[in-house]
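Missing here: one protein chain of the complex. Every other protein chain is in place.
Lettered A and B in written order, each chain numbered from 1.
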Amino acid sequence: MDLISFMDLGKEEIERYLEDARKMEEQLKEGKVKKHDGIVATLFFEPSTRTKLSFQSASHRLGLDVIDFSAERSSIKKGESFEDTIRMIDNYADVLVIRHPEEGSAELAAKYAESPVINAGDGSNQHPSQTLLDLYAIKKMKGKIEGLEVHLVGDLKYARVMRPLMYGLAMFGAKVKLASPTGLGMPKEAIEEAKEKYGAEIEETTKIDFSTADVAYVCRVQEERFANKSEAEEAKKGYTIKPGYLEAAKEGMILLHPLPKRDEIPPEVAASPQARYLEQARCGVPVRMAIIKKILEGRK
Amino acid sequence: MDLISFMDLGKEEIERYLEDARKMEEQLKEGKVKKHDGIVATLFFEPSTRTKLSFQSASHRLGLDVIDFSAERSSIKKGESFEDTIRMIDNYADVLVIRHPEEGSAELAAKYAESPVINAGDGSNQHPSQTLLDLYAIKKMKGKIEGLEVHLVGDLKYARVMRPLMYGLAMFGAKVKLASPTGLGMPKEAIEEAKEKYGAEIEETTKIDFSTADVAYVCRVQEERFANKSEAEEAKKGYTIKPGYLEAAKEGMILLHPLPKRDEIPPEVAASPQARYLEQARCGVPVRMAIIKKILEGRK
Partner (left out) sequence: MDLISFMDLGKEEIERYLEDARKMEEQLKEGKVKKHDGIVATLFFEPSTRTKLSFQSASHRLGLDVIDFSAERSSIKKGESFEDTIRMIDNYADVLVIRHPEEGSAELAAKYAESPVINAGDGSNQHPSQTLLDLYAIKKMKGKIEGLEVHLVGDLKYARVMRPLMYGLAMFGAKVKLASPTGLGMPKEAIEEAKEKYGAEIEETTKIDFSTADVAYVCRVQEERFANKSEAEEAKKGYTIKPGYLEAAKEGMILLHPLPKRDEIPPEVAASPQARYLEQARCGVPVRMAIIKKILEGRK
């Protein structure tokens, strides 16, 4: 009963998560969340304040206690192995939420731990609660996912959120448009797989044009990904969301972002009514509550 | 329903806080505190262990959960804006307690957050829960505030606690004597305002003389405030509380300090029965409980 990869989830399971999260949001509003007993451990081997606090808040909302392990202040420095660290914390908690810079680390942790493990980001690989909250936010704000046109914009090669989101959108019948700088495109085999598996319509481009988009999901293009500085500068400039992009966008389009954002969203764009990523982020708590609740119940 | 500045509070409101804190202290003693449901976030953009733990303890005593954000370990490093950070944590908690080195930051946070904000110190500006606990401690130890002579001693220009405390004392009818090194006096307009508004008796001096004092409230003089070292040394020496000062003090005088203290309170003075700042600090929990409780109730 771990949650390691979005790719492990079937459509029905995802639908149940989205429905459970909806109920959680309702219960939160009414102050009627059922309280549970147990301890959630947040294990962060790299900093990610937003994700950590979101999981901690979700845990507390469910009545659970939290213990926190941050690698900087741990005996990893004294040379303890990853395995021993996981096994140690496994003794102290009922659910482990793990963030780690290396791909595959969450799966490895799940192998060592008897308690269920939730992957809160393993390198550029997976971050399943983020993908679930993205789908939840889109469904909540647009009423559905099927039939929408969703643009994924920015670094589609390295950004952890983009690949599973493309799969999720394809699975639920959205049309996907991928806009990225040359060299930072979505891996071809991922596109092919999503097309084949779900019969999805997926298109690639290097130009941002929101005139047919229902949702624009933007992430940052990092300079470090480019060999030379001028190329990097041009790519960054091209993938900054300009106010004109929004003016030319389809009516009712919403702009999402996994956050934290930087200069890819300039102040004028941040102030526009299309910018809905703060509302999107707010979905993190009920979605993570639904995940923790299901995992705690599956434990028995 | 934020608490940003002591200056925003009316006399009646302050009296209600002091009375609520008294009840809290009673309930703590009897183990009968009513438990609440919710999450308090402590946001510390500069370290202040005492204030943070005091708020966390008050929250737990009320049955609330706590999540903590410390700027050193946050995505502020990754370049996220203050606004985005506040809006993020606003999603995860019901009350935000914020400490920040810059004046005005708490007010700004209150603008961004939907949850109520408590200012736990913004630069050299305000720290309203400290002022309330100081008034509470004085009232508790001396039985009243009206008619007392209170000496405020040390750096009255930069020390955040001193100016609002002078107002509070003036408002409640105490006589205030201000003793500070040359150049570190209370701003003239603050004195004038307190005199006019409350008809208060306020006197200035550069000499410490506790012979008529009911309360001596001391804070540190920092060397960094002086242009040359010899001047700094002299001021520091003059504003160290010598045992002789206490011997010559009015009978029953109490010595208070916002803590942490350093060499301005030498060991002999710390050991004297007049030194009551630990008892004063203990008032922090019930006072902060009263503040959080009122704010949580005002939320609805």
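A few comments on the model shown:
Going forward, a contact is a pair of C-beta atoms (placed from the backbone, for glycine too) under 8 Å apart; a residue touches a chain by one contact, two chains touch by 3 or more.
Computed from a predicted structure; not experimentally measured.
Set against the missing chain, the residues B:187, B:260 or B:298 yield one that touches it, B:260.
Here the missing chain is touched by one residue of B:54, B:91, B:126 or B:180, and it is B:54. Considering the full assembly, B:70 is the residue among B:5, B:70, B:124 or B:274 that touches the omitted chain. The omitted chain makes contact with just one of the residues B:145, B:178 or B:285: B:285. Annotation for chain A: contacts to the undisplayed chain at residues 37, 39, 41, 65, 67, 69, 73-75, 77-80, 84, 87-89, 91-93. Remark: the residues of chain B touching the chain excluded from display are 31, 47-50, 53-54, 56-57, 60-61, 70, 72, 259-262, 278, 281-282, 284-285.
We adopt the following convention: only the chains that are shown with their structure count from here on.
Seen as a C-alpha superposition, chain A sits on chain B after a turn of 120°, to the nearest 5. For the pair chain A and chain B, the distance between mean C-alpha positions equals 41 Å.
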